[in-house]
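Removed: one protein chain of the complex. Kept in place: all other protein chains.
Naming follows writing order (A, B, C, D and E), and every chain is counted from residue 1.
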């Protein structure tokens, strides 16, 4: 099951390969979080849709309307869409293992794919099991 | 190769986790059926596009403009998007094995993914081999 | 400025012209509300984006996860997408004239267009001044 | 005839109404420029598609990968999507009147609509004749 | 009310302005036909949705899977998206006036807009009353 939300952020990208994106700029990032498990739960779902959408909103809230260059945890890190897809994956996975998607979901959600769409012609994804 | 169609249905969902969706409501469900095989056939395709689209229409027809709560086969079953993606997968797979996609396709189509889009921010998928 | 939200509803449509849609079924309706005015306000906007999105959510809330046939105000009325686009327009317009979009907006928002998308191949709109 | 391109920018928005968007952030802005005229030209087009797309790219280039707060012409101006739609309209209109869309187009293009999409749930537009 | 369908065609475009599109090539054209009228009919609709979709399919059928250069009525005519939007408008308008959308619709449908989408970055439209 996939839920989608979006956030607005600014950043710079360090390295000649980024050309004009080395300058301060920003993007609308549309997040798609796909939760997977072997069998549906007793309600017939992967997990509670509302809880899943709220969790995605919770996890991206620290990035929304922010200059990512100013966040201490990203010091010296290029906050590319590829990197952010992985970072959002890690944060969602940690919260899932803590039970944020409800009783039982901490062990039953088996895998998660996070896709970040940054423009009509570019997006990035990170897909991994939730260990 | 993927073909897409859609249908309109009503249902209730039983369980406190569904909140307001416990009430009778409905959704437009956009179906995407992806057919996969190891090698293309002698025409250079996975299968006949027209036959594939017709098969998807045939399989979802019993759900279109229906209250799914009234279908005998779904008695006591929450017809969530996750469940319906699996159900449509099973029905498509059965028809493929019966040869509905043309001579030879009953053994050559190896896998099928069914995605059901229910709103701009929520969709579900079921992906499995066709045994 | 346009904001978008969506809701899920069930209904029947009375009249032979509706064919299978005479049966109880439902749809995901994506609402796009376009607010227009002659000049931008002192902040450089048509109106407060957050207030506009909240207003659309407020106005469609009575329809979300509902069987529209059961709403007293729609008794004997076909709740087609065309009708609902007009109905949502009237309700938004009334709230705008009451000042729901903030001080001054009750007289400065000049026109409103409401579009309702019901499937990938069908949508309806109602566009009128806010008298 | 409409052509579309996009750009990435950062900015702040001044005014309590903007809430968290008062902080430095950014957006992907998808531009749609619609050119209208009374009759098609001798080639059967509104104008040269390639020239139109290049003109849109030329006009938005000064904003791409930029912090709009640093552009002298926007000092003290909230660069909202509504404002930018108007600004891009004025710049495109000036270039059209200079003949940027080819011989004859400087008088034959009658109207222009610029739409700026900033997220899946918000966009702004400016529609006016080219005087 | 708008209905959408699509067709696949090939053609050449004559004139240096078209550059590589002077060569034989093709496009997927997505048609959106918007029907407008002053008041909804007694069923609460602009017109019968099924009849409208069927009418669009009927009108574009002569162009589907065709090389438009070979159609006698287009001899010496550049079949640009702008031209085709107008042509489809004229053909739909004629059929509406003949009553193709059902009793009464021949005089009650007041205006029609035809949009043709040819790529993610280019589309054309023709909007006119139905005299």
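Following the convention adopted for this analysis, contacts are C-beta pairs under 8 Å (C-beta built on N, C-alpha and C of every residue); 3 or more make two chains touch, one makes a residue touch a chain.
Every value quoted in this text rests on a predicted model; they were computed, and no experiment measured them.
A.B. asks: So that we can see where the missing chain sits, which residues of chain B does it touch?
C.D. replies: Listed in rising order, the touching residues are 1-5, 34, 40, 43-46, 48-50, 53, 102.
A.B. asks: Please output the residues of chain A touching the missing chain, sorted low to high.
C.D. replies: 13-15, 17-19, 77-83, 86, 120-125
A.B. asks: May I ask you to list the residues on chain E that touch the chain which is not drawn?
C.D. replies: Looking at chain E, the ones touching the missing chain are residues 4, 6, 8-11, 20-21, 23-28, 30, 64-67, 118-121.
Operating definition for what follows: only the chains that are shown with their structure count from here on.
A.B. asks: Could you work out how far chain A has to rotate to sit on chain E, using CA atoms and steps of 5 degrees?
C.D. replies: 180
A.B. asks: Among the chain pairs A-D, B-C or C-D, which one reproduces the interface of D-E, with more than half of its contact pairs identical by residue number?
C.D. replies: It is C-D that repeats the D-E interface.
A.B. asks: Just give me the whole-number Å value for how far the CA centre of chain C lies from that of chain E.
C.D. replies: So the centroids are 28 Å from each other.
A.B. asks: When the C-alpha atoms of chain B and chain C are each averaged to a single point, how far apart are the two points in Å?
C.D. replies: The computed centroid separation for chain B versus chain C comes out at 31 Å.
A.B. asks: Name the residues of chain A that each touch 2 or more other chains.
C.D. replies: 4, 120
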